[in-house]
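Sending over a structure as C-alpha cells; questions will come in a sec.
With one protein chain held back, the other chains of the complex are shown just where they sit.
Chain IDs A, B and C follow the sequence of writing; residue 1 opens each chain.
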C-alpha cells in the first residue's frame, strides 16, 4: 500500500469511532502494540522533547525501505507516534519525503487532541521526514 | 465672642447657602479679604505643605491674645484658613488649645470639599493649635 | 452565563452557609452559584475544577466589583482634584486597609501592592541586594519544597553578590528537615525564604518556628504565602516574619495583583526598587527624593482595579470564614486521600495533614496520560513538575498528578474523580 492508501485506511478506521474514549483507546492500543525500542537507542539524539512527555525515534534503511522504531514514556504519545510508524514503515525514503501527511488534518485529530498533544504531532511528522532525508 | 460662639455663627452663615457655588464663593471671598501676610514671613518654617497648594501661617501673642496671619498661593485654600483665623484671632492661647474645632465636621465642609482639601483642613487645625501651644 | 444587577442582589442575599453538625458549616452548593464558570461543560461533561493551586475561579462578587469600578469611579489615583480621582483613590486605599486587616498587619504602610507573589519576591531580592545588608560570602536559606518563584530570584542574587544558597532538605514524607535547618543557620545566614504551604505537595510548613529560629541568628525571613492565602488564616504579627508575599489570583481575585507585606522599618530603610511616578516625592535632574512606604515601592500607575477586586475577594473569603473554609477543604483533601490510597500501586506525596493540594503518581502510568484522559471527562487537574523541578528531582520523578481544591469543590466531585481515575486507569493498563 502507498502512504496515501494507508492514510485513507487509517482515516476510515478512526471514523468508525463515535466518541473520544474509543479513539483514545484505539490510539493507546496502538501504543501498547508498538514493537519495543532498544533502551540503548533511547538517547538524546533520538529524542523529540515534548511538553511533558518524551519520544525517542530511530530510523534506518532496510532493503531500501524506511524502518522506524519509536518509544515514549507516555502511552498516549506512543500511540500517536505509532500512527506514523504504521503509515510510514516500509515505504521508500523518497515517498516519505514527498508524500504529505494529510491524515493529521483529515482525522480531526488536531482539534480533538489537547493543543500540546497536537503540537507533538507536528513535531513528530517533521522528525519522521528528517530521518528519511538523512537516510536517503 | 468665645470660640464656640464664633463657630456657631459661622455654621449659621454657611447653612444659609443652598449650593456649593455659593459656599465656594463665600470661602473664596473670605480668602480675598484675609489681611495680607508679609512676604518675609512666608518662609519654610511657616509653611504647611498641602497636596498642590501652600499655606503659610504665623502666630504671635498680642496682649495675651492669639494673633494669626496666613496666606496661600491658592485662593480656596486661603479662604479655608481664613475660616480658622476668623474663629481663633483674638482668643487666648489657652482657649485655642482647649476648645474643639467642631465647625469642620458640623458644616459638612469635609464631605463637601475634595478629600485633598479636607485633609488640608485637618492639617490647618493642628497647626493653629501648635502655634498656640508654642506661644503659651 | 451573565449576571444582571437583580441576579446579583438575589445571589448576594442567599445564605451561603447553614449551621449543621459535621465537618463544615459551608454550603458548597450555594457557593457554587457564585462562580459562573462552574456551570460550564468541558467536552460535553460538567467541569470539575481541581486546579486551584494554579489559579482559583472568581465569584461574581469579585467580577462585579471590577466592573463597577470601571462603570462608576475609574480614574488614575493620588493627586487628582476631580471627583473620580478621589473616589478611585479612596477605594484603592480602602483595599489596602482590607489587606492589612486580613493579614493583621500593624499599619497600611506595610502593605505594598505588587503584580503577584513572584513580583513581590523579586522586589525583596532586588532591594536587599542593594541594601548593603547582604555581602559576598553570606548565605540565603530556602528549602527543597520551593516553587521556582522562590528559587530564581535568589539564584540571580547569588550570582550578583557572590553569596550562596543553602537548602533545607525535604524528608521522604514531603516535610522539611528542621533539624538540618538548625545546623544551616549561622551568622552568615542573612535571609530565610520558605513557602507557607507547598504548592506541589500541600505540605504546611511550620513557619512560626522557622522564623523564630532565623531571628536567633539575626536573619531576615520571607514567607511565600502564594498557597496559604486561600486556605489558612494568616497573622503576620504572630508568624513574626519580615516579609510575606501572596498573589490575588490564588484567592479568588483577578490576575495581575498581589501583595508584599513587610515590616515598616524595613520598607523605610531599604532602597527603592523600580523608579517612576508615584514612588517619587521631589524630582529634579540633580536630586530626587523618594516617597514614604508603601508608595515608595509602587512606581507607576498600580493595578487599581486589581487591588479593589482583591479586597472584594478577601471580603468574600471572610464572609464565609477562613476557618470554615479550611476545615471544609481539609475534609475534601482527606476524602481524596483515602480514595487515592485505595488505588493499587499509587504513591501519594507529602504528609497526611496536607492542605489544599494532593499529589500522586501511579506506577507504570504517565501523569500526563492520566491528566489527558481526565480532561476528556471534564476534570481539570495539573500534571507535571508544578514549577518545582528540584523537588521532583529529589523524588526521582518527572512530575505528578495534582488535585487541588477550592471552596466550591464538593464531596461529589471528589467521588466522581475517584471513578474517573478508575476508568482512565483501565484504559492505560
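As a convention for this text, a contact is a pair of C-beta atoms (placed from the backbone, for glycine too) under 8 Å apart; a residue touches a chain by one contact, two chains touch by 3 or more.
These numbers come from a predicted model, not from an experiment.
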Among the chains present, which touch the one that was left out? A, B, C
Per the whole complex, from B:76, B:97 or B:135 the residue touching the absent chain is B:76
Which of these touches the unseen chain: C:30, C:75 or C:217? C:75
Listed residues C:42, C:101, C:217 or C:397, member touching the removed chain: C:42
Sole contact to the chain not displayed, among C:98, C:189, C:337 or C:372: C:372
List the chain B residues touching the unshown chain? 20-21, 24-25, 28, 52-53, 73-77, 114, 117
If the missing chain were put back, which residues of chain A would it touch? 51-52, 114-116
Residues on chain C facing the left-out chain by the touch rule are 1-2, 4-5, 36-37, 40, 42-43, 47, 49, 51, 54-55, 57-58, 63, 66-67, 70-76, 79-85, 115-119, 121-122, 125-126, 130, 147-156, 160, 165, 167, 247, 249, 254-257, 272-277, 279-280, 282-285, 288, 299-306, 368, 371-372, 374-375, 379-384, 387, 389-390, 393
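Everything that follows uses one rule, which is that only the chains that are shown with their structure count from here on.
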Can the chain contact pattern be summarised as a line, a ring, a star, a complete graph, or none of these (other)? line
Would you kindly tell me how far, in whole Å, the mean C-alpha position of chain C lies from that of chain B? 49
Separation of mean Cα positions, chain C and chain A [Å, integer]: 41
CA centroid of chain A to CA centroid of chain B, Å: 84
Can you list the chain C residues in contact with two or more other chains? none
